[in-house]
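One protein chain is absent from this view; the other protein chains keep their places.
Order as written gives the chain letters A, B and C; numbering starts at 1 within each chain.
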Amino acid sequence: MLKVGLLGAGRIAGVHATAISSNPRSTLVAVSDKFPEAAQKLAAQYGCEARETDAILNDPEINAVLIATSTDTHSDLIERAVAAGKAVLCEKPVDLSLERAKACLKNVNGKPVMIGFNRRFDPNFGALKAALNNGEIGKAELLSITSFDPAPPPVSYIKVSGGLFRDMMIHDFDMANFIMGEAPVSVSALGSSIVDAAIGEAGDVDTAVVTLTYADGRIAVIKNSRRAVYGYDQRVELLGSEGLLQAQNMLENTVVKSTTAGVTGAKPTYFFLERYMPAYAAEWAAFVDAVNGGTALPVTLEDGVAALAMAEAATRSVKEGRPIKLSEV
Amino acid sequence: MLKVGLLGAGRIAGVHATAISSNPRSTLVAVSDKFPEAAQKLAAQYGCEARETDAILNDPEINAVLIATSTDTHSDLIERAVAAGKAVLCEKPVDLSLERAKACLKNVNGKPVMIGFNRRFDPNFGALKAALNNGEIGKAELLSITSFDPAPPPVSYIKVSGGLFRDMMIHDFDMANFIMGEAPVSVSALGSSIVDAAIGEAGDVDTAVVTLTYADGRIAVIKNSRRAVYGYDQRVELLGSEGLLQAQNMLENTVVKSTTAGVTGAKPTYFFLERYMPAYAAEWAAFVDAVNGGTALPVTLEDGVAALAMAEAATRSVKEGRPIKLSEV
Amino acid sequence: MLKVGLLGAGRIAGVHATAISSNPRSTLVAVSDKFPEAAQKLAAQYGCEARETDAILNDPEINAVLIATSTDTHSDLIERAVAAGKAVLCEKPVDLSLERAKACLKNVNGKPVMIGFNRRFDPNFGALKAALNNGEIGKAELLSITSFDPAPPPVSYIKVSGGLFRDMMIHDFDMANFIMGEAPVSVSALGSSIVDAAIGEAGDVDTAVVTLTYADGRIAVIKNSRRAVYGYDQRVELLGSEGLLQAQNMLENTVVKSTTAGVTGAKPTYFFLERYMPAYAAEWAAFVDAVNGGTALPVTLEDGVAALAMAEAATRSVKEGRPIKLSEV
Partner (left out) sequence: MLKVGLLGAGRIAGVHATAISSNPRSTLVAVSDKFPEAAQKLAAQYGCEARETDAILNDPEINAVLIATSTDTHSDLIERAVAAGKAVLCEKPVDLSLERAKACLKNVNGKPVMIGFNRRFDPNFGALKAALNNGEIGKAELLSITSFDPAPPPVSYIKVSGGLFRDMMIHDFDMANFIMGEAPVSVSALGSSIVDAAIGEAGDVDTAVVTLTYADGRIAVIKNSRRAVYGYDQRVELLGSEGLLQAQNMLENTVVKSTTAGVTGAKPTYFFLERYMPAYAAEWAAFVDAVNGGTALPVTLEDGVAALAMAEAATRSVKEGRPIKLSEV
């Protein structure tokens, strides 16, 4: 039974708390947060203790730590948790600074740290990857990832987010790496603030297209928008030498209505909590199984650094108006 | 080159004129109608002659006759055309009277008469039948036919139509025979005039469900409604021992719109001319090929009589509130 | 907090135990089973006590009882639990004997007993019903329910099941009542043992079509098969005066593969546990909310008796080869 300390008590921490509690091979021992009342509230709900972070890291009974705090604390907490001998699952991104993330990777020195790229555990993307691995469409050639949020966050959030490429598209960079099985050679990015001019004034983009090239000639395209009014649009499409795979959206329900106005079905599930709830549980189960079994983690700190490097390259590509080689960042 | 006389110059005759003209192995020689102006107008459009029916039947140059007149003339015209040595394609139904249709069948005595059950030539139903024949779902077990018109005809039409079972469901009876490969043993029918009470007052139903049982235990269900406001709903679904086949609707276009109101696609094609236009051309081609090649017609007068017998049984089943054996009609 | 005793520790009891435990307004106190080891095993997993049934019913701390035992015990346990002052949620069917079920209804005398027609809580069927209530397709006219199991149960089970109408289609009878808002006037049934002759030899059918007529002219059709090799096929389709509603299957995932062999998507979820897991949780939540809030139960013992009467009528209809009025049973 894995004994777990949860760092952070915000919304996503609640999702993780459910996953930890409902997994028969893990138990939630304690939670901490910079706002002690938040920790106390979550602790009451899940029947565990609210503690200081230090008290969690210093508890020899606790085997594993899940880091769900704000991004600026990730690298430090990863290093401290690893130093305390804990297995770590940390929310993405590793850091907003690629340099700091690389230092963290070096400091961790191969100890077990998993980065929470939950989408790898979505049953739809997982089935697509399995079909590819199974040879069902031959060799991969052209990958397309569509990833639209339902609505943009407040500009105040945009300003501290690190920008669309580090905050939002980082999931898609990791998805590309997951499916293509390696990092690309170069990154070319376009961005626009067509959804909300205020996002542009804050120095960010809200609509972006990134193309990735691979050493063997494969190509990938990632499309992001901060606003798709019909819901969370999360699709992956892969053309191979012997066919096409498409992972389509999950819908709120299967009801279809035919009237004089047309044939109407339900919208995609609204946002990431609805869409990826099963993925969070599957992610946690994979972490627990790897830690308990002493096997390789399915997503690593290296993966987190790789995605961050692509975000860095994309950010630079928009600024410089040219493709950026990953070897440049 | 098959030389063709067309009897009737109404709307459906126009559809047939197009099929005859555009088929490279047939040519439209003459057309007749009880309203001579209608025949003249159609003749002008298709570059053929307007004649009296007798002048068509007596023309030794004409090899084949297509009968697209009103139902009450079908049996007589079939018999006269056959007597004149023409190959015949006649619109459904053979007759409103089962007795008269049986007499016609006897009088025709095996000469080539095809009944225009155009739906057998729809590419979708054809693909379903081919998949069944190909063993793709094992043995057929349970057939469902959904057949809804977009809007009811005027009550004046209802009164002379012979009723829903002879006028509308007769297509579905033939479809059942086509797919199941034989006639059923018994027919059980329910009907209601829930769409328009005036249809009930005229002695007919506008909504009906018929179940068919087969000697080997197979079952079929046919659903009809005179009104589906979203368009012409024409679907067939067949459960077999190793799978399910569904022939779904044709849509007006493939555009899908996702908004806050849901995900909306186009409606089914509006009515039979839009949906079955390719089927009419394929039906004609099959007739021409069989006549020219001296091979068996793909739909026969026997098929027309068989469907009419099922309509008779269904009509009686609603009246008597019990299943009717086909041997009773 | 509702304190719950669970009677039965089989597979479906496990589903309910999860629902009870994960609902923040209920807690599982004790479980019983005729095989004490089964109760002990389930108790260990969910952290509750294994007891004798009497010890559960006599415990004044326990407010509610969930009955998930074999069907032949349902009526007795309902009566005993009600007599002991518990709120009751009992799995369907109430009983195999309509007479006994009616006696139970009389004995319960209006006390809160809910019957576990879980499909009413499926989000898809719920959305269909909500759209109907919301007037989105006008007035209901023609209802179709398709309900196919993936594979037939062993003949040994068939023999004690009460037959397809009481064991399997009873869910669909309740679904018809749920959607149409009232019981039908008459029931006409066809059955066949085309899937497995041994089922016929055991006196049951494996393929059945039932038509229902309503006082106002509405019609419903229910299709059942014990075998759909592609998975659990659970669809509802309702034609109304202003449109059509269709609740389609849930699929295992959203991946679509296009190859030279065609365009292939995932199969429906395999069976009822996969398909209706969210419905069981929603059913339990509705029960808890009604009991805690003192409001009307969303499904009642009357509903259970009504569905059983329809099963009785269908059984008789197949035997007698005629429609049966519900007033006859």
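What we mean here is this: a contact is a pair of C-beta atoms (placed from the backbone, for glycine too) under 8 Å apart; a residue touches a chain by one contact, two chains touch by 3 or more.
Note that the coordinates shown come from a computational prediction; the quantities given were computed from them, not determined experimentally.
Hidden chain, full complex: it touches shown chains A, B, C. Of the options B:Glu201, B:Glu242 or B:Glu320, the residue whose C-beta touches the omitted chain is B:Glu242. Screening B:Ile12, B:Ala131, B:Ala198 or B:Leu273 for touch with the missing chain picks out B:Ala131. In the complete assembly, the contact with the undisplayed chain comes from A:Val209, out of A:Ala55, A:Ala84, A:Val209 or A:Leu273.
Between the chain not shown and the residues A:Ser193, A:Gln234, A:Thr254 or A:Thr300, the one that touches is A:Ser193. Remark: the residues of chain B touching the chain excluded from display are 22, 123-124, 126-128, 131, 136-137, 242-250, 252-260, 266. Across the interface with the omitted chain, chain A contributes residues 141-142, 144, 146, 148, 188, 190, 192-195, 207-209, 211, 213, 216-219, 221, 223, 225, 227-230, 233, 239, 241-244, 321-323. Along chain C, the points of touch with the absent chain fall at residues 228-231, 233, 251, 257-268.
Methods note: only the chains that are shown with their structure count from here on.
Taken as a contact graph, with one node per protein chain and an edge wherever two chains touch, the assembly is complete, since every chain touches every other chain.
Computed from the mean C-alpha positions, the centre of chain B lies at a distance of 41 Å from the centre of chain C.
Distance between chain A and chain B, defined via averaged C-alpha coordinates, is recorded as 57 Å.
Annotation for chain B: residues touching 2 or more other chains are 228-230, 233.
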